[in-house]
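Every protein chain of the complex appears in place save one, which is left out.
For clarity, chains are labelled A and B in written order, and residue numbers in each chain start from 1.
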Amino acid sequence: MDTTIELTVDGERRAVTVDTRTTLLDALRERLGNTSPKKGCDHGQCGSCTVLLDGRRHLTCLALALSYDGAEITTAAGLARDGLHPVQQAFLDHDGYQCGYCTPGQVCSAVGMLDEASRDAPSHVTEDLDVPTTLEDLTDSEIRERMSGNLCRCGAYPGILAAVRQVAGA
Amino acid sequence: MKELAYVRASDPAQAVATVADDPDARFLGGGTNLVDHLKLGITTPGTLVDISHLPLDGFEETADGLTIGANVRNSDLAADRRVRAGWPVVSRALLAGASGQIRNQATTGGNLLQRTRCVYFQDPTTPCNKREPGSGCSAAGGYGRYNAILGASPACVTVHPSDLAVALAAVDAAVLVLGPGGRRRIPAAELHRLPGDDAEHDTVLGHGDLITAVELPASALARRSTYVKVRDRASFAFALVSVAVALDLAEDGTVTDVRVVWGGVAHKPWRAERAEDALRGRPLTEAAVRAAADAELASAAPSSDAGYKVPMVRNATALAFRRLVPALAEEDR
Partner (left out) sequence: MTDLVPAPIDAKAMGTALPRVDGVEKVTGSAAYAVEHPVPRPLACWLVQSTIARGRVVSVDRSAALAHPGVLSVVDHTDAPRLAETDNGELAILQDDRIGFRGQIVALVLAESSEAAREGARLVRVEQQEEPAEAELREDNATYRPEKVNPSMETDTETGDVDTALAGADVVLEQTYRTPYEHNNPLEPHATTAWWGEEDGRDRLTLYDSSQGVHGVATALAPMLGMEKEQVRVMAPYVGGGFGSKGEAHAHVMAAALAARTTGGRPVRLAVTRQQMFALTGYRTATISKFRLGADRDGRLAAIEHGVLEQTSRLREFAEQTASSTRMMYAAPNRRTSHRLAVLDVAVPSWMRAPGEMPGMYAHEVAMDELAEACGLDPVELRRRNEPDLDPEKGLPFDRRGLLECLDRGAARFGWAGRPREPRSTRDGEWWVGTGAASATYPAMRQPGNVARIESLPDARYAVSIGSVDIGTGARTALTQIAADALSVGPDAIDLHLGDTALPPASVAGGSSGTSSWGSAIVAAAQQFRTEHGHRPAPGLRTEAGAERGDEAERFSFHSFGAVFAEVRVHRDTGELRVPRLLGVYSVGRVVNPMTARSQLVGGLVMGMSAALFEESVRDPRFGHVVTQDLATYHIAAHADVTGVEAEWLDESTTTFTPMGSRGIGEIGIVGTAAAVANAAYHATGIRVRDLPLTADAYVG
(Lines give C-alpha, C1' and ligand atoms only; values in the text may rest on other atoms or scores of the structure.)
Protein backbone atom coordinates (compact mmCIF):
# COMPACT_ATOMS: atom_id res chain seq x y z
CA MET A 1 0.00 0.00 0.00
CA ASP A 2 1.93 2.98 -1.27
CA THR A 3 1.37 6.53 -0.13
CA THR A 4 3.23 9.68 -0.96
CA ILE A 5 4.35 11.89 1.88
CA GLU A 6 6.40 15.03 2.06
CA LEU A 7 9.54 15.44 4.06
CA THR A 8 11.95 18.33 4.28
CA VAL A 9 15.33 16.65 4.21
CA ASP A 10 18.45 18.74 4.75
CA GLY A 11 16.54 21.85 3.77
CA GLU A 12 15.00 20.42 0.63
CA ARG A 13 11.32 19.62 0.34
CA ARG A 14 10.98 16.09 -1.01
CA ALA A 15 8.00 13.97 -1.95
CA VAL A 16 8.56 10.31 -1.30
CA THR A 17 6.37 7.32 -1.97
CA VAL A 18 6.43 4.87 0.90
CA ASP A 19 4.91 1.58 1.85
CA THR A 20 2.91 1.65 5.08
CA ARG A 21 5.74 -0.43 6.53
CA THR A 22 8.58 1.82 5.41
CA THR A 23 10.59 3.29 8.24
CA LEU A 24 11.89 6.80 8.12
CA LEU A 25 15.38 5.29 7.89
CA ASP A 26 14.54 3.19 4.86
CA ALA A 27 12.65 6.10 3.29
CA LEU A 28 15.78 8.20 3.57
CA ARG A 29 18.27 5.52 2.57
CA GLU A 30 16.45 3.40 0.02
CA ARG A 31 13.89 5.80 -1.40
CA LEU A 32 15.53 9.21 -1.19
CA GLY A 33 19.13 8.06 -1.58
CA ASN A 34 20.30 9.83 1.58
CA THR A 35 22.57 7.27 3.23
CA SER A 36 24.01 9.63 5.80
CA PRO A 37 21.93 8.03 8.58
CA LYS A 38 23.18 4.47 9.00
CA LYS A 39 21.49 1.20 9.79
CA GLY A 40 23.48 -0.41 12.58
CA CYS A 41 20.80 -2.49 14.28
CA ASP A 42 17.42 -1.36 12.92
CA HIS A 43 15.94 -1.77 16.39
CA GLY A 44 16.81 1.34 18.37
CA GLN A 45 19.75 -0.26 20.10
CA CYS A 46 22.74 1.53 18.55
CA GLY A 47 21.89 5.10 17.55
CA SER A 48 23.54 4.98 14.10
CA CYS A 49 20.33 6.17 12.44
CA THR A 50 20.03 9.32 14.55
CA VAL A 51 18.91 12.50 12.78
CA LEU A 52 17.51 15.79 13.95
CA LEU A 53 13.75 15.63 13.50
CA ASP A 54 11.92 18.88 13.95
CA GLY A 55 15.03 20.01 15.78
CA ARG A 56 15.38 17.11 18.20
CA ARG A 57 17.63 14.07 18.01
CA HIS A 58 15.55 11.14 16.96
CA LEU A 59 15.96 7.58 15.79
CA THR A 60 14.72 6.87 12.29
CA CYS A 61 14.71 3.07 12.44
CA LEU A 62 11.82 2.83 14.90
CA ALA A 63 9.75 5.43 13.09
CA LEU A 64 7.20 4.57 10.45
CA ALA A 65 7.57 7.15 7.69
CA LEU A 66 3.83 7.71 7.33
CA SER A 67 3.63 9.01 10.85
CA TYR A 68 6.15 11.73 10.00
CA ASP A 69 4.48 13.24 6.93
CA GLY A 70 5.55 16.88 6.84
CA ALA A 71 8.48 16.49 9.21
CA GLU A 72 11.71 18.40 8.88
CA ILE A 73 14.79 16.20 9.00
CA THR A 74 18.43 17.16 9.18
CA THR A 75 21.05 14.47 8.66
CA ALA A 76 24.77 14.79 9.19
CA ALA A 77 25.04 15.61 5.50
CA GLY A 78 22.63 18.49 6.02
CA LEU A 79 24.59 19.82 8.98
CA ALA A 80 27.49 20.36 6.58
CA ARG A 81 25.54 22.23 3.92
CA ASP A 82 27.35 25.48 4.62
CA GLY A 83 30.67 23.95 5.57
CA LEU A 84 31.36 21.51 8.35
CA HIS A 85 29.33 21.98 11.52
CA PRO A 86 31.56 22.74 14.54
CA VAL A 87 30.71 19.30 15.93
CA GLN A 88 31.93 17.68 12.73
CA GLN A 89 35.12 19.68 12.76
CA ALA A 90 35.67 18.69 16.37
CA PHE A 91 35.27 15.01 15.48
CA LEU A 92 38.02 15.46 12.89
CA ASP A 93 40.23 17.35 15.35
CA HIS A 94 39.98 14.66 18.02
CA ASP A 95 39.76 11.57 15.79
CA GLY A 96 36.34 10.86 17.29
CA TYR A 97 35.72 7.92 14.99
CA GLN A 98 37.44 5.09 13.20
CA CYS A 99 35.30 3.18 10.70
CA GLY A 100 32.88 6.09 10.36
CA TYR A 101 29.71 4.03 10.40
CA CYS A 102 28.28 5.28 13.69
CA THR A 103 29.69 8.75 13.07
CA PRO A 104 26.83 10.58 11.32
CA GLY A 105 24.53 9.40 14.11
CA GLN A 106 27.04 10.43 16.76
CA VAL A 107 27.31 13.87 15.17
CA CYS A 108 23.54 14.40 15.01
CA SER A 109 23.18 13.09 18.53
CA ALA A 110 25.84 15.47 19.81
CA VAL A 111 24.17 18.44 18.15
CA GLY A 112 20.80 17.48 19.62
CA MET A 113 22.27 16.70 23.01
CA LEU A 114 24.01 20.06 23.31
CA ASP A 115 20.72 21.75 22.49
CA GLU A 116 18.93 19.68 25.15
CA ALA A 117 21.55 20.51 27.74
CA SER A 118 21.24 24.20 26.96
CA ARG A 119 17.48 23.93 27.56
CA ASP A 120 17.71 22.64 31.11
CA ALA A 121 17.19 18.95 30.35
CA PRO A 122 18.71 16.86 33.13
CA SER A 123 20.32 13.46 32.72
CA HIS A 124 20.70 10.27 34.70
CA VAL A 125 23.95 11.55 36.22
CA THR A 126 22.66 15.01 37.09
CA GLU A 127 23.12 15.12 40.84
CA ASP A 128 20.59 17.73 41.77
CA LEU A 129 17.43 17.92 39.70
CA ASP A 130 16.67 21.34 41.15
CA VAL A 131 19.77 22.95 39.67
CA PRO A 132 19.28 24.14 36.10
CA THR A 133 21.40 22.37 33.48
CA THR A 134 23.61 24.57 31.38
CA LEU A 135 26.19 23.93 28.69
CA GLU A 136 28.90 25.47 30.83
CA ASP A 137 28.33 22.89 33.58
CA LEU A 138 28.38 19.92 31.26
CA THR A 139 30.89 17.58 32.92
CA ASP A 140 32.59 14.70 31.20
CA SER A 141 30.29 12.27 32.95
CA GLU A 142 27.27 14.27 31.75
CA ILE A 143 28.53 14.14 28.17
CA ARG A 144 29.23 10.42 28.36
CA GLU A 145 25.82 9.62 29.80
CA ARG A 146 23.97 11.82 27.33
CA MET A 147 25.86 10.29 24.39
CA SER A 148 25.32 6.70 25.54
CA GLY A 149 22.56 6.07 23.04
CA ASN A 150 25.17 5.98 20.31
CA LEU A 151 27.31 2.86 20.36
CA CYS A 152 30.77 2.88 18.78
CA ARG A 153 32.28 -0.55 18.37
CA CYS A 154 35.63 0.95 17.36
CA GLY A 155 35.73 2.39 20.88
CA ALA A 156 36.33 5.96 19.80
CA TYR A 157 34.50 7.28 22.85
CA PRO A 158 37.46 9.22 24.29
CA GLY A 159 37.79 11.12 21.02
CA ILE A 160 34.05 11.69 20.84
CA LEU A 161 34.09 13.01 24.39
CA ALA A 162 36.91 15.40 23.57
CA ALA A 163 35.10 16.59 20.47
CA VAL A 164 31.81 17.24 22.27
CA ARG A 165 33.62 18.88 25.17
CA GLN A 166 35.35 21.23 22.72
CA VAL A 167 32.04 22.34 21.23
CA ALA A 168 30.22 22.53 24.56
CA GLY A 169 32.95 24.76 25.95
CA ALA A 170 33.06 27.00 22.90
CA MET B 1 6.50 -7.10 8.37
CA LYS B 2 2.96 -7.79 7.24
CA GLU B 3 1.27 -5.34 4.92
CA LEU B 4 -0.93 -3.13 6.95
CA ALA B 5 -3.35 -0.28 6.77
CA TYR B 6 -2.43 3.02 8.37
CA VAL B 7 -5.00 5.36 9.87
CA ARG B 8 -4.10 8.66 11.44
CA ALA B 9 -6.57 9.14 14.30
CA SER B 10 -8.40 12.46 14.38
CA ASP B 11 -9.57 12.29 18.00
CA PRO B 12 -9.26 9.84 20.88
CA ALA B 13 -12.84 8.59 20.65
CA GLN B 14 -12.50 7.80 16.98
CA ALA B 15 -9.17 6.07 17.64
CA VAL B 16 -10.74 3.90 20.32
CA ALA B 17 -13.74 3.06 18.14
CA THR B 18 -11.51 2.12 15.21
CA VAL B 19 -9.37 -0.23 17.24
CA ALA B 20 -12.26 -1.63 19.27
CA ASP B 21 -14.11 -2.59 16.10
CA ASP B 22 -11.14 -4.37 14.55
CA PRO B 23 -9.47 -7.20 16.46
CA ASP B 24 -6.55 -6.87 14.07
CA ALA B 25 -5.93 -3.18 14.78
CA ARG B 26 -3.37 -1.68 17.12
CA PHE B 27 -2.57 1.80 18.38
CA LEU B 28 0.71 3.32 17.19
CA GLY B 29 2.27 5.83 19.57
CA GLY B 30 5.94 6.74 19.60
CA GLY B 31 6.64 3.43 17.90
CA THR B 32 9.82 2.60 19.79
CA ASN B 33 8.49 -0.80 20.85
CA LEU B 34 5.80 -1.56 18.27
CA VAL B 35 7.96 -0.94 15.20
CA ASP B 36 10.62 -3.18 16.74
CA HIS B 37 7.98 -5.90 17.06
CA LEU B 38 6.59 -5.40 13.58
CA LYS B 39 10.02 -5.99 12.07
CA LEU B 40 10.66 -9.09 14.13
CA GLY B 41 7.23 -10.52 13.36
CA ILE B 42 6.33 -10.59 17.04
CA THR B 43 3.05 -8.92 16.27
CA THR B 44 1.29 -8.78 12.91
CA PRO B 45 -1.56 -6.28 13.08
CA GLY B 46 -3.63 -5.51 9.99
CA THR B 47 -4.23 -1.87 10.84
CA LEU B 48 -2.27 0.71 12.75
CA VAL B 49 -4.19 3.58 14.26
CA ASP B 50 -1.69 6.38 14.73
CA ILE B 51 -2.45 8.22 17.95
CA SER B 52 0.85 10.08 18.07
CA HIS B 53 -0.69 13.22 16.57
CA LEU B 54 -3.61 13.40 18.99
CA PRO B 55 -3.49 16.43 21.27
CA LEU B 56 -2.72 14.32 24.34
CA ASP B 57 0.62 15.98 24.79
CA GLY B 58 0.01 18.57 27.48
CA PHE B 59 0.61 19.04 31.19
CA GLU B 60 -2.37 20.15 33.25
CA GLU B 61 -2.01 21.47 36.78
CA THR B 62 -4.90 20.35 38.93
CA ALA B 63 -5.90 20.87 42.53
CA ASP B 64 -4.41 17.49 43.41
CA GLY B 65 -1.29 17.60 41.33
CA LEU B 66 -0.35 17.26 37.69
CA THR B 67 -1.98 15.46 34.81
CA ILE B 68 0.31 14.28 32.04
CA GLY B 69 -0.99 13.68 28.52
CA ALA B 70 -0.29 10.19 27.25
CA ASN B 71 1.65 11.55 24.29
CA VAL B 72 4.05 13.62 26.38
CA ARG B 73 7.49 12.41 25.41
CA ASN B 74 9.64 10.77 28.06
CA SER B 75 12.31 13.46 27.76
CA ASP B 76 9.79 16.26 28.23
CA LEU B 77 8.24 14.57 31.23
CA ALA B 78 11.63 13.97 32.81
CA ALA B 79 12.75 17.56 32.26
CA ASP B 80 9.57 19.23 33.48
CA ARG B 81 10.41 21.46 36.45
CA ARG B 82 7.23 20.56 38.33
CA VAL B 83 7.91 16.84 37.94
CA ARG B 84 11.54 17.22 39.00
CA ALA B 85 10.47 19.01 42.17
CA GLY B 86 7.27 17.21 43.05
CA TRP B 87 7.88 13.67 41.77
CA PRO B 88 11.65 13.29 41.38
CA VAL B 89 11.33 9.49 41.22
CA VAL B 90 9.47 9.94 37.94
CA SER B 91 12.24 12.04 36.41
CA ARG B 92 14.91 9.72 37.75
CA ALA B 93 13.23 6.60 36.43
CA LEU B 94 12.76 8.07 32.97
CA LEU B 95 16.33 9.33 32.80
CA ALA B 96 17.59 5.89 33.79
CA GLY B 97 15.81 4.36 30.81
CA ALA B 98 16.78 3.92 27.18
CA SER B 99 18.71 6.73 25.49
CA GLY B 100 18.30 10.42 24.78
CA GLN B 101 16.96 9.75 21.31
CA ILE B 102 14.47 7.14 22.47
CA ARG B 103 13.27 9.37 25.29
CA ASN B 104 12.60 12.09 22.71
CA GLN B 105 10.39 9.68 20.83
CA ALA B 106 8.78 7.38 23.39
CA THR B 107 5.53 8.50 25.00
CA THR B 108 4.21 8.33 28.54
CA GLY B 109 1.46 5.90 27.63
CA GLY B 110 3.67 3.82 25.39
CA ASN B 111 6.35 3.49 28.04
CA LEU B 112 3.84 1.84 30.35
CA LEU B 113 2.66 -0.51 27.64
CA GLN B 114 6.07 -1.64 26.39
CA ARG B 115 6.40 -5.37 26.40
CA THR B 116 8.92 -7.69 27.94
CA ARG B 117 12.46 -7.83 26.62
CA CYS B 118 12.74 -11.55 27.30
CA VAL B 119 15.01 -12.94 24.58
CA TYR B 120 12.55 -15.71 23.80
CA PHE B 121 9.63 -13.30 23.43
CA GLN B 122 11.82 -11.33 21.03
CA ASP B 123 12.59 -14.41 18.92
CA PRO B 124 9.58 -15.78 17.00
CA THR B 125 11.44 -19.03 16.30
CA THR B 126 11.25 -20.09 19.95
CA PRO B 127 8.20 -21.01 22.04
CA CYS B 128 6.78 -18.21 24.19
CA ASN B 129 3.40 -18.16 25.91
CA LYS B 130 3.29 -14.40 25.86
CA ARG B 131 3.81 -14.21 22.13
CA GLU B 132 2.01 -17.41 21.22
CA PRO B 133 -0.23 -18.63 24.04
CA GLY B 134 0.09 -22.33 24.66
CA SER B 135 3.46 -22.71 22.92
CA GLY B 136 5.38 -22.96 26.20
CA CYS B 137 7.86 -20.84 28.11
CA SER B 138 11.43 -21.03 26.84
CA ALA B 139 12.81 -18.75 29.52
CA ALA B 140 12.07 -21.29 32.24
CA GLY B 141 14.99 -23.65 31.84
CA GLY B 142 16.71 -21.31 29.39
CA TYR B 143 18.69 -18.09 29.63
CA GLY B 144 17.43 -16.83 32.97
CA ARG B 145 19.58 -13.97 34.24
CA TYR B 146 16.76 -11.50 33.73
CA ASN B 147 13.97 -13.76 34.95
CA ALA B 148 11.45 -12.91 37.66
CA ILE B 149 12.02 -13.84 41.27
CA LEU B 150 8.54 -12.94 42.47
CA GLY B 151 5.08 -13.75 41.19
CA ALA B 152 6.16 -15.85 38.24
CA SER B 153 4.11 -18.75 36.98
CA PRO B 154 4.86 -21.82 34.90
CA ALA B 155 3.37 -19.92 31.99
CA CYS B 156 5.76 -16.98 32.16
CA VAL B 157 8.85 -16.10 34.14
CA THR B 158 9.65 -12.76 32.58
CA VAL B 159 9.72 -9.26 34.00
CA HIS B 160 8.23 -5.96 32.95
CA PRO B 161 10.85 -3.60 31.53
CA SER B 162 9.34 -0.17 32.20
CA ASP B 163 11.19 2.08 34.64
CA LEU B 164 8.40 4.66 34.56
CA ALA B 165 5.80 2.14 35.66
CA VAL B 166 7.84 1.36 38.77
CA ALA B 167 8.09 5.05 39.64
CA LEU B 168 4.41 5.73 39.06
CA ALA B 169 3.41 2.93 41.39
CA ALA B 170 5.53 4.55 44.09
CA VAL B 171 3.77 7.93 43.91
CA ASP B 172 0.19 6.63 43.83
CA ALA B 173 -0.26 7.79 40.26
CA ALA B 174 -3.32 6.85 38.27
CA VAL B 175 -3.74 5.99 34.63
CA LEU B 176 -6.71 7.47 32.75
CA VAL B 177 -8.10 5.15 30.15
CA LEU B 178 -10.60 5.73 27.39
CA GLY B 179 -12.10 2.47 26.24
CA PRO B 180 -15.01 1.14 24.27
CA GLY B 181 -17.01 1.27 27.49
CA GLY B 182 -16.04 4.81 28.38
CA ARG B 183 -13.51 6.38 30.72
CA ARG B 184 -11.87 4.72 33.70
CA ARG B 185 -9.21 5.54 36.20
CA ILE B 186 -6.80 2.79 37.18
CA PRO B 187 -4.24 3.11 39.97
CA ALA B 188 -0.83 2.80 38.34
CA ALA B 189 0.10 0.01 40.72
CA GLU B 190 -2.86 -1.99 39.41
CA LEU B 191 -2.27 -1.46 35.69
CA HIS B 192 0.09 -4.39 35.26
CA ARG B 193 -0.71 -7.93 36.28
CA LEU B 194 0.97 -11.18 37.18
CA PRO B 195 1.00 -13.85 34.50
CA GLY B 196 -0.89 -16.66 36.21
CA ASP B 197 -2.00 -18.96 33.45
CA ASP B 198 -2.45 -16.06 31.04
CA ALA B 199 0.98 -14.85 30.02
CA GLU B 200 -0.33 -13.02 27.00
CA HIS B 201 -1.70 -10.00 28.82
CA ASP B 202 0.70 -7.62 30.51
CA THR B 203 -1.96 -5.27 31.86
CA VAL B 204 -5.61 -5.15 32.84
CA LEU B 205 -6.43 -3.16 29.70
CA GLY B 206 -8.61 -4.68 27.02
CA HIS B 207 -8.51 -4.35 23.27
CA GLY B 208 -9.33 -0.80 22.31
CA ASP B 209 -8.44 0.68 25.68
CA LEU B 210 -6.37 3.82 25.17
CA ILE B 211 -4.29 5.45 27.89
CA THR B 212 -5.03 9.15 27.58
CA ALA B 213 -3.24 10.55 30.60
CA VAL B 214 -1.42 9.86 33.82
CA GLU B 215 -2.33 11.67 37.04
CA LEU B 216 0.42 12.51 39.49
CA PRO B 217 -1.06 13.39 42.88
CA ALA B 218 1.10 15.78 44.88
CA SER B 219 2.23 14.47 48.27
CA ALA B 220 5.01 14.69 50.80
CA LEU B 221 5.83 11.12 49.84
CA ALA B 222 6.26 11.95 46.19
CA ARG B 223 8.43 14.96 46.91
CA ARG B 224 10.93 12.79 48.75
CA SER B 225 11.36 9.99 46.27
CA THR B 226 14.08 8.46 44.18
CA TYR B 227 14.95 5.64 41.85
CA VAL B 228 17.90 3.26 41.84
CA LYS B 229 18.52 1.12 38.82
CA VAL B 230 21.08 -1.66 38.63
CA ARG B 231 22.12 -2.74 35.18
CA ASP B 232 24.86 -4.48 33.26
CA ARG B 233 26.08 -1.32 31.53
CA ALA B 234 26.40 2.08 33.11
CA SER B 235 23.80 3.38 30.69
CA PHE B 236 21.40 2.32 27.94
CA ALA B 237 20.42 -1.03 29.41
CA PHE B 238 17.38 -2.58 30.97
CA ALA B 239 17.32 -3.13 34.70
CA LEU B 240 18.64 -6.19 36.43
CA VAL B 241 16.66 -4.82 39.34
CA SER B 242 15.39 -1.36 40.17
CA VAL B 243 13.91 0.28 43.21
CA ALA B 244 11.55 3.24 43.55
CA VAL B 245 11.18 4.61 47.03
CA ALA B 246 8.95 7.42 48.27
CA LEU B 247 9.25 8.43 51.87
CA ASP B 248 7.51 10.67 54.36
CA LEU B 249 9.52 10.98 57.55
CA ALA B 250 8.36 12.57 60.78
CA GLU B 251 10.73 15.01 62.42
CA ASP B 252 11.84 12.38 64.89
CA GLY B 253 12.90 10.07 62.08
CA THR B 254 9.86 7.82 62.26
CA VAL B 255 8.43 6.65 58.96
CA THR B 256 5.08 8.36 58.52
CA ASP B 257 4.44 6.72 55.18
CA VAL B 258 6.49 4.92 52.60
CA ARG B 259 6.28 3.27 49.19
CA VAL B 260 8.75 0.66 48.00
CA VAL B 261 8.33 -0.62 44.46
CA TRP B 262 10.69 -3.00 42.69
CA GLY B 263 11.37 -3.33 39.00
CA GLY B 264 13.08 -6.18 37.22
CA VAL B 265 11.82 -8.76 39.68
CA ALA B 266 8.31 -9.59 38.45
CA HIS B 267 5.86 -9.51 35.59
CA LYS B 268 4.67 -6.20 37.00
CA PRO B 269 6.18 -3.43 39.10
CA TRP B 270 6.33 -5.13 42.48
CA ARG B 271 4.84 -3.04 45.24
CA ALA B 272 6.66 -4.33 48.32
CA GLU B 273 3.77 -3.83 50.70
CA ARG B 274 5.13 -6.19 53.31
CA ALA B 275 8.30 -4.15 53.38
CA GLU B 276 6.30 -0.93 53.60
CA ASP B 277 4.27 -2.29 56.49
CA ALA B 278 7.42 -3.30 58.30
CA LEU B 279 8.81 0.23 57.99
CA ARG B 280 5.71 2.32 58.60
CA GLY B 281 5.51 3.90 62.06
CA ARG B 282 9.01 2.85 63.04
CA PRO B 283 12.34 4.65 63.14
CA LEU B 284 14.17 4.44 59.83
CA THR B 285 17.49 2.62 60.01
CA GLU B 286 19.45 0.75 57.38
CA ALA B 287 18.98 -2.45 59.34
CA ALA B 288 15.24 -1.87 59.37
CA VAL B 289 15.24 -1.32 55.62
CA ARG B 290 17.18 -4.52 55.00
CA ALA B 291 14.94 -6.49 57.30
CA ALA B 292 11.87 -5.05 55.60
CA ALA B 293 13.22 -6.04 52.20
CA ASP B 294 13.95 -9.53 53.47
CA ALA B 295 10.39 -9.81 54.73
CA GLU B 296 9.16 -9.05 51.26
CA LEU B 297 11.68 -11.42 49.69
CA ALA B 298 10.60 -14.33 51.87
CA SER B 299 8.32 -15.39 49.05
CA ALA B 300 10.97 -15.03 46.34
CA ALA B 301 11.46 -18.13 44.23
CA PRO B 302 14.33 -17.41 41.89
CA SER B 303 15.78 -19.81 39.37
CA SER B 304 19.50 -20.35 39.85
CA ASP B 305 20.40 -17.84 37.12
CA ALA B 306 18.37 -15.12 38.79
CA GLY B 307 19.21 -15.90 42.39
CA TYR B 308 21.55 -12.92 42.54
CA LYS B 309 18.53 -10.64 42.28
CA VAL B 310 17.51 -11.42 45.84
CA PRO B 311 20.52 -9.81 47.53
CA MET B 312 20.73 -7.24 44.74
CA VAL B 313 17.23 -5.88 45.21
CA ARG B 314 17.61 -5.92 48.98
CA ASN B 315 20.84 -3.96 48.77
CA ALA B 316 19.49 -1.61 46.11
CA THR B 317 16.56 -0.87 48.37
CA ALA B 318 18.93 0.08 51.16
CA LEU B 319 20.84 2.21 48.69
CA ALA B 320 17.67 4.01 47.59
CA PHE B 321 16.80 4.88 51.18
CA ARG B 322 20.35 6.09 51.74
CA ARG B 323 19.99 8.40 48.74
CA LEU B 324 16.92 9.91 50.37
CA VAL B 325 18.32 9.99 53.90
CA PRO B 326 22.11 10.29 53.65
CA ALA B 327 22.40 10.09 57.43
CA LEU B 328 21.55 6.38 57.17
CA ALA B 329 24.99 5.68 55.81
CA GLU B 330 26.82 6.91 58.90
CA GLU B 331 24.33 5.34 61.17
CA ASP B 332 24.76 1.75 60.15
CA ARG B 333 28.22 1.30 58.72
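Please note the rule applied: a residue touches a chain if its C-beta (ideal position, glycine included) is under 8 Å from a C-beta of that chain, and two chains touch if they have at least 3 such contacts.
Keep in mind that this is a model prediction, so the values were computed, not measured.
**Student:** Check the whole complex and report which displayed chains the hidden chain contacts.
**Tutor:** A, B
**Student:** Where the complex has a chain not shown, which of A:5, A:66 or A:102 is the residue touching it?
**Tutor:** A:102
**Student:** May I ask which residue of A:79, A:114 or A:129 touches the chain that does not appear here?
**Tutor:** Spelled out, the listed residue whose C-beta touches the missing chain is A:79.
**Student:** Looking beyond the chains shown, say which of B:61, B:232 or B:273 touches the absent one.
**Tutor:** That would be B:232, which touches the missing chain.
**Student:** What does the interface between chain B and the hidden chain look like in terms of residue numbers?
**Tutor:** 1-3, 39-41, 117, 119-120, 122-123, 125-126, 138, 141-143, 145, 228, 230-238, 240, 308, 311-312, 315-316, 318-319
**Student:** Which parts of chain A face the unshown chain closely enough to count as touching?
**Tutor:** Per the touch rule, chain A residues meeting the hidden chain are 19, 21-22, 26, 29-30, 33, 35-43, 45-46, 48, 75-77, 79-80, 84, 88, 91-93, 95, 97-104, 107, 125, 140-141, 144-145, 147-148, 150-161.
In the analysis below, only the chains that are shown with their structure count from here on.
**Student:** Counting only Cα atoms for the centres, state how far chain A is from chain B in Å.
**Tutor:** So the centroids are 27 Å from each other.
**Student:** In their complex, what parts of chain B are in touch with chain A?
**Tutor:** 1-6, 8, 28, 31-32, 35-36, 38-40, 48, 50, 52-53, 75, 78-79, 81, 84-85, 88, 91-92, 95-96, 98-102, 104-105, 233-236
**Student:** Per the contact definition, I'd like the list of chain A residues that touch chain B in the complex.
**Tutor:** Per the touch definition, chain A meets chain B at residues 1, 3, 19-21, 23, 42-44, 47, 50, 56-59, 61-64, 66-67, 109, 112-113, 116, 119-124, 126, 129-130, 144-151.
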